[in-house]
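Please read the structure below before turning to the comments.
Note that this complex is displayed minus one protein chain, with the remaining chains in position.
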Amino acid sequence: MIPLARLLAKRLATSLIVLIGVSMLIFAIARIIPGDPARIALGPNATAEQIADLRAELHLDDNIAVQYGYFIADVARGDLGISLYTNRPVTADIALYLPATLELVLVAGLMMVCIGLPLGIWSARWRGRAADNIIRLISLLGVSAPSFVWAVILMLLFAFYLPLFPIAGRISDSYAISPVTGFLLIDTLLKGDIRAFGNAAWHIVLPAFALALSGIGQAARLTRANMVETYEKPYIEMAQSYGFPARRIANHYAFRPSLIPSLTIIGLDFAAMLGNAFLVEAIFAWPGLSRYGVAVILRKDLNAIVGTVLIISATFLLVNIIVDLLIAFLNPRIRYSQRPA
Amino acid sequence: MSAPTLDIENLKLGFKGYTGYTEVLHGISLSVNPGERVALVGESGSGKSVTARIVLGLLQELRAARIEGRVRFEGQDLDSLNRRERHALRGKAMSMIFQDPTSSLNPVFRIGDQFHDVLRRADPRITRDAALGRAASILAEVSVRDAVRVLNAFPFQLSGGLNQRVMIAMALANEPALLIADEPGTALDVTVQAQTLHLMRKLVEDHHTAVLFISHNLGVVREFADQIYVIYKGRIVEQGPTEAVFDGPRHPYTRALMAAVPRLTGGGIPDIDENSPDFGAPLETHEREGRQ
Partner (left out) sequence: MKRTLAILLANPLSLLGVVLVSLVVLSALFADFIAPFPEHRGAVVDFVNFNKAPEWPYIFGTDLVGRDMFSRILYAYRISLILGVVVLAIAVPIGVTIGLVAGYLGGRWEYALMRLTDVFLSVPPLVLAMSIMGVLQPTLANGMLAVTAMWWPWYTRLVYNITRGEKEEGYVLAAEVIGASRAHIIFREILPNCVPAIITKMTLDMGFVILIASSLSFLGLGVQPPTPDLGSMVADGAKYLPDSWWLTIFPGLAILVAVFGFNLIGDALRDILGAEQ
């Protein structure tokens, strides 16, 4: 376990450097904004004095390095500033909207893994056969449309024409669930309200699936590609010559070594859903970060833009660290090597 | 007289490809009697490895492969068996040892778990503990003393020689009637290869296992086989008891193969430094040629 701990420490350190880089990048992008954010925030009727006061308060008159210094000191204290759009702390806004987005992304990620990987395994096991061709075509279609197009198609088919699922929202209005974790699927269970849980689960199926579709396709394609390569390895021939059952060869002997190189990309795809969730939320009126994010971008709300991107990037990096640890755990060469990889 | 363990008669193999039909084996015949060690010798591409894969029933699964002729295993025609029955033979009645032991073992599973899967072929309900116990006793036969450590290890943690012994132990674990050894240990250090071959020979003698030994190296074969078949471009060009073939090779290709083993033929020894420590290891010179 020692190599794992060392790997974790190393990855955390690298991620911190990258996160600081991200903060600089986003900060720089936000400050090259044309127009005066103070004037935009205060509206057309503000006096020159009011604008000057807000500029001073936001340190807008200092040079950019000094501004970044103030900013990073605030971030270190967990303060992302006040949103000029909602007039509330950015952290509070994000805490309000992020759980709904994360819930959607996590369910979609689960779908990606639970549907995409088995599809890839079947495809590789029956490579060259009809099943393989069908799965390949479906997964290619999955990655060929943005999630909002899938959202529209799924909504038309399964909410309007075949009214199997609700059209919008996270839960029906008749259920009053006070937020504890912000994750409705968890909060309803905490409250012990199974029907509310069912209702929330029913609401999340279509948006999560729309979000997951391209990830499912990607995971299936990647798994297939890596497994087809693995099937050429001597250890698979050895397993075949010993007559191990074909299913066991596919699910264990060929899948496990192929999973390791796939995981990095699957992790990236999973993290990309944080951005794509914006598209699906817009169609299904999902009360997540999307509306807030687009609103603050259109209003040039600096603090909120920087804060939102920073939080999303930190989540993204966290996912990557988890994936790296998972890889290390699954790959005995890393887990049991004396030197960290 | 009992039926030969393996009897191949006029075996032909071709592949359908983009460029048309290519025949790889033009009708070869050979037989291996119970407990007999038979070598199939030829250069790479001569068709020795595909022969092994037909015997195991692996090539029959390929749609591009056309197979003609008769392969009898313990008197049973493989053609008359369906897929499931052919499958049932693999790993139980016949097993195989591969060229590079380390890459032939799955890198992400422990040796013990892979051994478990091998033993499950003969006894589907064997528990992990029972399998590990049985594996340890077989490993002891190939002089692996710290079986617990080996079974708990991943292939990359063991030396090539140790992995080779694991492979031999796995191959013989289910007491197969026929062992196919495809260039065993060619990827290993020559001295290690010699040791493991020695072990293998002792083991197949003890278990009275018939062996089809595939090699490009006549030197290695001489110390191992009772019978030799020389294969060249998909045809058997010479066959006979080992000593007879070595004493009077008739086919020019056999003579050429022997010329590639300078120490045995006496002539054409390449310039080597007699003071090098390698000089004492007799296999080294064969091997250096053979690896080209």
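So that you can tell them apart, the chains are marked A and B in the order they are listed, and the count of residues begins at 1 in each.
Quick note on the criterion: a contact is a pair of C-beta atoms (placed from the backbone, for glycine too) under 8 Å apart; a residue touches a chain by one contact, two chains touch by 3 or more.
Values in this document were obtained by computation on a predicted structure and should not be read as measured data.
Engineer: As a test of the contact rule: which chains in view would the missing one touch?
Structural biologist: Touch partners of the hidden chain, whole complex considered, are A.
Engineer: Quick one: say which of A:140, A:164, A:180 or A:322 touches the chain that got left out.
Structural biologist: Looking across A:140, A:164, A:180 or A:322, the contact with the absent chain belongs to A:140.
Engineer: For the chain left off this view, which of A:94, A:135, A:155 or A:328 is in contact with it?
Structural biologist: If we include the chain that is not displayed, A:155 is the one touching it.
Engineer: Looking at the whole complex, which of A:60, A:201, A:246 or A:272 touches the chain that is not displayed?
Structural biologist: Looking across A:60, A:201, A:246 or A:272, the contact with the absent chain belongs to A:272.
Engineer: Please output the residues of chain A touching the missing chain, sorted low to high.
Structural biologist: 14, 17-19, 21-22, 25-26, 29-30, 32-34, 137, 140-141, 143-146, 148-149, 152-153, 155-156, 160-161, 268, 271-272, 274-276, 278-279, 282-283, 293-294, 296-298, 300, 305, 309, 312-313, 316-317, 320
The rule we apply is simple: only the chains that are shown with their structure count from here on.
Engineer: Chain A to chain B: how many Å between their CA centres?
Structural biologist: 51
Engineer: Taking the touch rule as given, give the residues of chain A at its contact with chain B in the complex, in rising order.
Structural biologist: It is residues 128, 233-235, 237-244, 248, 252-253, 256-257, 260, 330-333, 336 of chain A that touch chain B.
Engineer: Which part of chain B faces chain A closely enough to touch in the complex?
Structural biologist: 53, 56, 58, 63, 87-92, 95-96, 98-100, 103-109, 117-118, 121, 154, 156-157, 170
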